[in-house]
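Report on the structure given below.
Every protein chain but one is kept in place in this view of the complex.
Right after this comes chain A.
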Amino acid sequence: MKIDLHTLGPLVALIALVILGAVLNSAFLAPANITNVLARSAFIGMIAVGMTFVITAGGLDLSVGSMAAFLAGVAIIAMNAALPGMGENWGTILIGMGVALLGGLIAGYLNGALITKARIEPFIVTLGTMGIFRSLVTWLADGGTLSLDFGLRTLYRPVYYGGIGWITWPIITFAVVAIAGEWIMRHSRFGRHVEAIGSNDRVARYSAIDVGRIRLMTYMLLGLLVGLAVVLYVPRLGSASGGTGVLWELEAIAAVIIGGTALKGGRGRVWGTVVGVLILSLIDNILNLADLVSPYLNGAIQGVIIVLAVVLQREKRTAEER
């Protein structure tokens, strides 16, 4: 019963938002709108699932938004460069996908290695790499926008817009990532080690857990998921610029916390994170669909709902601990 109360906090907020949306505008529950909201949640969603592992292990990654922009830029450059040799086919696109995924792994390894091997605070390391990735993509784009070749773009486009009926590929990928993430967190040895390190890394070390390696792996997993998000992001607009992925890191972290993962680590809840991501995108969607307030106040409404969702949860937790 206690556990139910916990999990229900964000879920109740989500259901309340869905009801509110449906009451305010009948278009809200139309399949097209649901597809839109779920598909655009997928980028932040996949990143947030990775972020759940990093935060649960007691870490933090501020660089994911810039990393996404950088990887998108590099993937576009790689595809454009491969085009003359490879031609306009799926092989070229697979190269771009591979570059994004591999680049994500490497970037995650870089963050993780600086944190676990050079022993620098995660906040500082990822604040640094955040600036580095952001500048690099601006530099690669010469201050403008990197655009994918038009023919490739047309070929690649269905990866974001296509799918099985109205369930598009980003939604399917997000669902698979969420289910796999939940399983890993709950049932795998890696997941248990992550939680153990987050609750007390000294005890974890005495229990013969390779703390450094597990932490490094959480950052690499996050990097890989950022790469996966990029694979699905590039076909949407076919471009990347210095303005891509701005503040994604904060949205991902907010989703994780709304979902009930403790910012200090030790308790990870992947399902909660998914609910958190959906709450964040639904707020945006509802504010756009209904003329409730001046658009100047959108940020304030978002802030209030985020804080409320977390407050509800904290009260339940202290009640339980008492």
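Just so it is clear, a contact is a pair of C-beta atoms (placed from the backbone, for glycine too) under 8 Å apart; a residue touches a chain by one contact, two chains touch by 3 or more; residues count from 1.
Convention: contacts and distances are computed from a predicted model.
Considering only "8-amino-7-oxononanoate synthase", "ABC transporter substrate-binding protein", "Calcineurin-like phosphoesterase domain-containing protein" or "PadR family transcriptional regulator", the record for the omitted chain gives "ABC transporter substrate-binding protein", by its UniProt protein name.
When you scan A:78, A:141 or A:283 for touch with the missing chain, the hit is A:141. Touching the missing chain, out of A:89, A:188 or A:288, is residue A:288.
Listed here are the chain A residues that touch the chain not shown: 25, 27-28, 30, 32-33, 36, 40, 138, 141-145, 147, 161, 236-237, 239, 241-244, 246, 284-285, 288-289, 291, 295-296, 298.
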